[in-house]
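Every protein chain of the complex appears in place save one, which is left out.
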Amino acid sequence: MFSNLPFFPEQASTVAQRVDALYFFLISVSGFFGILIAVLLVYFAFKYRRRSESDRPAAIHGSMALELTWTLIPFGLSMVMFFWGASVYVSLARPPDNALQVFVVGKQWMWKIQHLEGRREINELHVPVGRSVKLTMTSEDVIHSFYVPAFRVKADVLPGRYTSLWFEATKPGTYHLFCAEYCGTEHSGMIGHVVVMEPAEYQAWLSGGPPAASLATAGQALFEQLGCITCHRGDAGARGPLLVGLVGKPVQLQSGETVIADETYLRESILNPQAKIVAGFQPIMPTFKGLVSEEGLIQLIAYIKSLQPADGEKAGGLPLAEGSH
Amino acid sequence: MSEHVVPVRIYFTIFTVLLVLTAVTVIVSGIDLGRMNTVVALAIAVTKAVLVILFFMHLRYSTKLTWLVVSAGFVWLSILILFTMTDVLTRGLVALTQH
Amino acid sequence: MSERAAASAHQFDDAEQQHDASTLGMWVFLVTEIMFFAGMFTVYVAYRSLYPDGFAHASHHLDVLLGTINTTVLITSSLTMALAVHAAQLGRRRPLLIFLVLTMALGSTFLVIKGFEYAHKFREGLVPGPWFSYHGADAGAQQLFLSIYFAMTGVHAAHMVIGLGVLGTLVWQARRGRYGKSYYTPVELSGLYWHFVDIVWIFLFPLLYLIGRHT
Partner (left out) sequence: MESTQPRVHYLNADYGIRSWLFTVDHKRIALLYLGSITVMFLLGGVFAGLIRLELLTPAGDLVEADTYNKLFTMHGIVMIFFFLIPSIPAVLGNFLIPMMIGARDLAFPRLNLLSWYIYIIGALFTLWAMLIGGVDTGWTFYTPFSTMASNTNVIPTALGIFITGFSSILTGLNFIVTIHRMRAPGLTWFRLPLFVWAHYATSLIMILGTPVVAITILLVGLERAFHLGIFDPALGGDPLLFQHLFWFYSHPAVYIMILPGMGVISEVIACFSRKAIFGYSFVAISSLAIALLGFLVWAHHMFVTGMSVYAAMIFSFLSFAVAIPSAVKVFNWTATLYEGSVSFQAPMLYALGFIGLFTIGGLTGLFLATLGLDVHVTDTYFVVAHFHYIMVGGAIMSYLGGMHFWWPKITGRMYPEAWAKIAAVIVFLGFNLTFFPQFVLGYLGMPRRYHVYPAEFQVLNVMSTAGASILGIGYLLPLVYFIWSLRYGAVATANPWHATGLEWETPSPPPTENFERTPIVTQDAYAYDTQEVQVV
């Protein structure tokens, strides 16, 4: 009936239902207080309307009991909102371990997307239904924001850093993808679609398109082409740390600190190698800033992630301590 | 005007202390104390600043309201720095709790 | 208005109310100055925590000797400023003039030395921007450090220049006999401003020159 006048966005991800429940709770609470205030205002205003110019009603200076009531009850309700909202936020910040990885690079004014298997697309993102998908995103220029209203997810995409976002689509279909952070002239043209497909269809789609090397393969080619291999060899005399099995492990630094080797760490180590020197190595690695594109970086990282130790082979990084899982 | 006149002797004493503290902070900065270098340098700077405020700027002899105004300045300075640092220092921590 | 030296302006009841109001106004102004510098201190703290090594290396580009001399110069100028206020409180015109001029001389010395430091950075190509000549691996962090160095010391120097202008006006007015035992509020308030600028430097010196020097 109101096809042109929607009141409510489609719910197409697991988190959408949780966000909407929270939304309805806030609408109920606000509706209650908003209507309460409006009714009281109108009722008082008419009941106590001025009958004579000489009216001088007795002063009521206040009531501690009332002040406490309307301080504590709203505070209590707002704490419910806080904890509920925070719990949704925390789950948005923690992608499931088995999430499908997709890489996104934003630039003025398009979204460039790379799948691990090598398929690339622009302003479109194809994902399977019922499987959690984690996007690792960065920008080539200014700040953008990846926003899919039907999934109720949004995350800014920053230059010089990786941010991430995850969702699990629940309904096949095509949904709006918006850039939500103002990014210049064609900001409102930096839009596209997220296409949610049945798993089988998705597999067919993945293998379709022009033949392309997987991200890791492309990364390996870069790894050799840039000469990374000469130092990161993995034998005893290597000048650079071993990269096999490194990702996700803690790394002991020269400064005594320990960091987790995540995507951001790998990115920084390629572009700004002196920032974090691994214990036991010399700060001799040159910077690759300007030599690798954002997409190239993603390929390198995908390659490094793909390096898993075979049985018995030694791995980079520190062994994960028991209980840190 | 009923302003407090501070004896000149006090000004010279404070001046001498300030110079000594400057010398100390320069000398200490050449010695490796690890993280303590920053702490010492800041502690000396704060001491010097407090001396200037209390004596050169006569805060010691001023009204409570002036004290309140000065402390508001430093409280808001720390609000800006500390609350910004809650973000800067903990940004990567989600990764740690992921496993 | 306040041209009538000791008399109070029309909106005040008496000279004491006027003096109290002016003093409070100056302190409130200094609080806004703290917040003005606060933004840059925040930037400094954030980047120092993100790039401790790059910052430590970059601080070696600064000349600790010149920094120390400048600190001493500025502290001495604070002393002479305090003595100027003291002379004004006692209504001694000649010492007031001498100490004001001394303060100005010391302030100018500070700026001249700072100028030499800046010139040196320009010659070495250590000014952030396309001409930045240091290309080591932590060039980014070092450039951030030097950006902050120029922003902070530049804004500080601008405050010094304003302070010199204020002191110049004081000297001119003092020569005309504007200040006496019963009216010296401008001298006192300018003193507060001058000491404030000194305090900013007291923090800038260790933060920029000293921390990380031992590495």
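Per-chain residue numbering starts at 1, and chain names A, B and C are given in the order in which the chains are listed.
Heads up, the rule we're going with is that a residue touches a chain if its C-beta (ideal position, glycine included) is under 8 Å from a C-beta of that chain, and two chains touch if they have at least 3 such contacts.
As the structure is a computational prediction, the values presented were derived from the model and not from experiment.
K.L.:
According to the contact rule at the top, which chains on display are touched by the left-out chain?
P.N.:
A, B, C
K.L.:
Decide which residue listed in A:Val102, A:Leu125 or A:Val153 touches the omitted chain of the complex.
P.N.:
If we include the chain that is not displayed, A:Val153 is the one touching it.
K.L.:
Using the touch definition from the top, which of A:Gln114, A:Thr170, A:Asn272 or A:Gln299 touches the missing chain?
P.N.:
A:Asn272
K.L.:
What is the set of subunit A residues that contact the non-displayed chain in the whole complex?
P.N.:
Within subunit A, the residues touching the omitted chain are 4-9, 18-19, 22-23, 26, 29-30, 33-34, 37-38, 40-41, 44-46, 48-51, 53-63, 66-67, 70-71, 74-75, 78-79, 81-82, 84-90, 92-93, 108, 141-143, 145, 147, 149-150, 152-156, 158-161, 163, 176, 178-189, 191, 272, 275, 289.
K.L.:
Spell out the interface residues on subunit C facing the chain that's missing from view.
P.N.:
1, 9-13, 17, 20-21, 24-25, 28-29, 31-33, 35-40, 42-43, 46-47, 50-51, 54, 128-130, 139-141, 143-144, 147-148, 150-151, 155
K.L.:
For subunit B, which residues reach the chain that was dropped from this view?
P.N.:
For subunit B, the residues touching the absent chain are 65, 72, 76, 79-80, 83-84, 86-91, 93-94.
The rule is simple: only the chains that are shown with their structure count from here on.
K.L.:
Averaging only over C-alpha atoms, locate the centres of subunit A and subunit B and give their separation in whole Å.
P.N.:
Chain centres of subunit A and subunit B, defined by C-alpha means, are spaced 40 Å apart.
K.L.:
Using the average of all C-alpha atoms in each chain as its centre, how far is it in Å between subunit B and subunit C?
P.N.:
16
K.L.:
How about subunit B: which of its residues touch subunit C in the complex?
P.N.:
Its residues touching subunit C are 1-3, 5-6, 8, 11-12, 15, 18-19, 22, 25-26, 29-33, 37-38, 41-42, 44-45, 48-49, 52-53, 55-57, 62, 65-66, 69-70, 72-74, 76-77, 80-81, 84-85, 88-89.
K.L.:
In their complex, what parts of subunit A are in touch with subunit C?
P.N.:
Listed in rising order, the residues of subunit A that touch subunit C are 255, 272-275, 283, 285-287, 289.
K.L.:
Inside the complex, what are the residues of subunit C that reach subunit B?
P.N.:
Subunit C reaches subunit B through residues 15-16, 19, 23-24, 27-28, 30-31, 34-35, 38-39, 41-42, 45-46, 49-50, 64, 68, 71-72, 75-76, 78-79, 81-83, 86, 89-90, 182-184, 188, 191-192, 195-196, 198-199, 202-203, 205-207, 209-215.
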